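Right, one structure below, let's go through it.
A single protein chain has been removed from this complex, and every other one stays in its place.
Labels for the chains are A, B and C, by order of writing; each one numbers its residues from 1.
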Amino acid sequence: MPDGKKIRVLIAKPGLDGHDRGAKVVARALRDAGMEVIYTGLRQTPEMIAEAALQEDVDVVGLSILSGAHMTLFPRIMKLLKDKGMEGILVFAGGIIPDEDVPALKEMGIRAIYGPGTPTGDIVDFLRQNVQ
Amino acid sequence: MFDRETIEEIRSRRSAWEADTIKGNLKKSPERRDVFITTSSVPVERLYTPLDVQDWDYLRDLGFPGEYPFTRGVQATMYRGKLWTMRMFAGFGTAEETNARFKYLLGHGETGLSVAFDMPTLYGYDTDDAEAEGEFGKCGVAVSSLADMETLFDGIPVDKITTSMTINGPAAIIWAMYIAAAEKRGVPRAKLGGTIQNDILKEYIAQKEYLFPPEPSMRLVVDTFEFGSRELPLWNTISISGYHIREAGATAVQELAFTLADGLAYVQAALDRGLGIDDFAPRLSFFFNAHNDFFEEIAKYRAARRIWARETKERFGARNPRSWWLRFHTQTAGCSLTAQQPENNVVRTAIQALAAVLGGTQSLHTNSMDEALALPSETAVRIALRTQQIIAHESGVTNTIDPLAGSYFLEALTNQTEREVYDYFEKIEKLGGVIKAIERGFFQRELAESASRYQREIEARERTIVGINDYVTEEPPSIPLLRMDPEGERKQRDRLARVRAERDNEAVARTLEAVRHAAQGQENLMPHFIDAVKAYATLGEICDVLREAFGLYREPAIW
Amino acid sequence: MEVATEERLNKEGRRAGPVLAKPRYITQNQSIGAKNSSQAIISPSLAESRELADRVLAGDRRGVARLISLIEDDSPEACPALALLYPHTGRAHVVGVTGAPGTGKSTLVGQLARESRQRGLTVGIVAVDPSSPFSGGAILGDRIRMQELTGDPGVFIRSMATRGSLGGLSYATGDAIKVLDAFGKDIIYVETVGVGQDEVEIAATAHTTIVVQAPGLGDDIQAIKAGILEIADILVVNKADQEGAERTVAALQLMLELNHQPQGWQPPIIKTVAVEGKGIEALSHEISRHRDYLQVSGRASLLRQHLAEEELWNIIRKTLVARIMDKLDRAELDQLIHDIADRRLDPHTAANKLIAQILE
Partner (left out) sequence: MAEERASIERSKEKWQNETLEPALRRAPERQERFETSSGIPVERLYTPADVATDYTGLGFPGIYPFTRGIQPTMYRGRLWTMRQYAGYASAQESNRRYRYLLEQGQTGLSVAFDLPTQLGFDSDHPLAEGEVGKVGVAICSLEDMETLMEGIPLDKVSVSMTINATAPVLLAMYEALARKRGLPLAALSGTIQNDILKEYVARGTYIFPPKPSLRLVTDVFRHASEHLPNWNIISISGYHIREAGANAVQEVAFTLADAIAYVQAAVDAGLPVDSFAPRLSFFFSAHNNLFEEVAKFRAARRLWARIMRERFKAQDPRSWMLRFHTQTAGSTLTAQQPDNNVVRVALQALAAVLGGTQSLHTNSRDEALSLPTEESVQLALRTQQIIAHESGVTDTVDPLAGSYFVEKLTDEIEARAGEYIAKIDSLGGALAAIQVGYVQKEIQDSAYIAQKAVEDKKRIVVGVNAFTVLESQKPQLLRVEPAIREEQMGRLRALRQRRDGPAVSESLARLRQAASGNDNVMSHLVACVEAHATLGEICDVLRQVFGEHKEAVVI
């Protein structure tokens, strides 16, 4: 990584769920780890998320969802990112996601899934190690 | 805590409240019951206020933690300094299986071991004895010889952890095996820490696992006191146990009264032997039950400390503050667990454990949810241990000392418990002391009465037990249960046969003879037990010698 | 207007200080700064730069996003690409929006962008938030207020962190604006950090500067005293439905009267309720009016000259410092600092000595 390079991360909450504590705590932790976090707020559609990721030229997209709509929304986000030529972007997810959904999510390219109780340090380390 | 004027004001406001608020309210909506009682059937008032503790003196009745009368705890910093020892009672099948469980528990954050022995061991029989038929490994681990003890503690650092052993009739012999096993590994006995239950009086009262008549049994107990005070300064030579008295149906007050009475009897016996109180009293420890009734239990522990401090200091003239300390282990109440909807037991255990902690326990065993069905599975044991850890680390109750002190209800209950304990002391005294009372069946009768009253209350649904007489569900329990190694008993018999075949039988005969000789005389038996177990004399062989020397005990029939 | 522009220049002239006062940032970028300036022409990545520039000109949004990142990261490809794009810039109207936190800048920019879209203009938005001085990281949250614009292909929003710059923008903001300009955006809104301290940099970047105030954010007069008023081409009192709005308007009016210039542009005061879209049309109208004024009065070309000079000096300062840092012997520097601190040497002599050494 060159000297001036900063890791840019988009933190988004797809779907209608309004519990943003986790998303905000992660955003702050990434900020405190020296990253630039674009926080887009609640109720983001997959289209909004993909377009924001494009305009902001982020290295990473972090998705937070607690309502259980992930199996509907995540595939759409992944497809849109690919359509826009951003398949190389690192995507991770957090929230209430049952273990049995994890293989399918990884299959579609979501690199890491963090359940409740994950230390934010784990996420920071993961991003540092995996962002080229 | 309040001056006269305030007390008077509270009194008059209380009367006004009763007249203006309560009366009308009761007419509109009566209370759920006419009388509210604790689990021990002690009446509970509607409201406790400063009026209920007005004759009470803070400095006299509570004082400060780590100071007489220790109502607020025996250590100056309590759990801010060190948490209680999380000690899960474990033992089943062979020494190998139990050894694996010990390692599992230590690996999950347990901080002390607690050994359960099987029925033959508790009665002083070897696994291959005819009396042991069908009992092997059922409620604990079988230990017939030093070889079993060595296997049991294989790979466990006995110089770093403390070990508690629930053994009474043959306690001295099992203790001798532990000492011998440690010494064989190069750990000197003076470095060993732990507890043997060694409480024979409660066996006569409640648990009934006695071997010999009371007098020689008491002599064995005092032998361990004497030996321990000389050679194993870190060992608790007795754990005076209310737990089993409670499980046999006692009320909280009875549990406390009978246990403390037993404790005082041991002290007296040791003094009669000529031991100095401050030589052995600091190594006495207690073992209580944590039952359902939350505040009653907390009050019980606090009253216990106050009474014991007073008795050792005032009655026996102990000078060392440590002799005044009542240190205790707690186990949540096995008898409160239900086979129906076993997961409900996690909740019961959590609340009971909380009571123990708020009462200032020094160590704690939390029951596993499946104990009413089978021996606990690893998962069930882990949840039980996690229960303690959550209380210790997440609930915040460990951050200040004796957090409930001052509660009008709790202080009133503590005082009341104390008063009722003294009433029992008086009765026991009148009967001529504990052993006389045992022989006359006093305790047994008291327990039988309490147990049947409790049962009656449940059947009449004056008491609700969730899943038993209310909120019953159809479905059978579906939790995974522990399966023991079916080959276990054969393995144990093989090992015993090998021990008998490979040992120096001459040395066995010689050491057993020494035990017999000592038993018939006045000598302390402990050194002879250690010699015998080192020669691989078995538990059964040693006990047989004692049975011949001491005779057997038959309980008086009590109805 | 001339006077006002002159003032800007002076202010900017004084602003050389802070750049030097941030040795950490410079140190961090020294090698790259050097590369940027000296190797721009012979960069092996010229082909890449050309491709990027072509993508921007062809309207590829991903190319735009990428190039702005390279500028922010001081990557070697950035300068040649910017050089290629430069002839295509200069068409967009750049509107700066500044004001204290909580005045509603993002919402206002979002509404202005929407209004511009309704008038058929394409819109670029650059929203700047502060980097943490401790970690160097940042949380950029301005998009929240502009959510519905995200789906509009005629709008391009870019969030930026200040990355050590103190003037309310980041060092890369000016170049990011150029990229959006070359990309073909008709109007570019630039939202500053809004820490309320030192927001004048925007005036050296934008054609029209809007200063936003809101009632109830503490002492109104204090904010005005901070000098921010003097850079305003348009004053906005947002949240005008709240208690105290009239008092804020009156205070601003008073300040304007005290500062009255006999001729030229008179900054209007516009009341808005951005969350409800109220007053946006009027504000938009004032922006157009100011743009026309710049054209008609001939101020526009003057302003362009000033902005060009400003930018040139900024680059020179930045590059020079970087090169000086590059050449300095650290041990020697430490010794000098030590001497100055111990009063064995005065700082002027020391600086002159160093510069002379390097210019040789």
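Going forward, contacts are C-beta pairs under 8 Å (C-beta built on N, C-alpha and C of every residue); 3 or more make two chains touch, one makes a residue touch a chain.
For clarity, every value in this text was computed on a predicted model and none was experimentally measured.
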Among shown chains, those touching the left-out chain: A, B, C
Residue of B:G134, B:G155 or B:G396 touching the missing chain in the full complex: B:G396
Touching residue (missing chain; options B:P216, B:P233, B:G441 or B:G467): B:G467
Positions on subunit C where the hidden chain makes contact: 102, 106-107, 139, 141-142, 144-145, 147, 216-217, 243, 275-276
Absent chain, residues of subunit A that touch it: 15-21, 24-25, 27-29, 39, 41-43, 45, 66-73, 96, 98-100, 115-117, 119-121
For subunit B, the residues touching the chain missing from this view: 1-3, 6, 9-10, 13-14, 17, 21-22, 25-26, 29-33, 36-39, 44-50, 53, 58-59, 63-67, 72, 75-77, 79-83, 108-109, 292-296, 336, 341, 343-344, 346-348, 350-351, 354, 379, 382-383, 386-387, 389-391, 393-397, 399-411, 463-467, 470-471, 473
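Definition applied: only the chains that are shown with their structure count from here on.
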Averaged-CA centre spacing for the pair subunit B and subunit A, given as whole angstrom: 54
Residue ranges of subunit C in contact with subunit A within the complex: 28-29, 31-32, 61-62, 64-66, 68-69, 72-75, 131-132, 134-141, 143-144, 147, 150-151, 156-159, 161, 163
Residues of subunit A defined as touching subunit C within the complex: 2-6, 8, 27-28, 30-41, 43-45, 47-48, 51-52, 54-57, 84-86
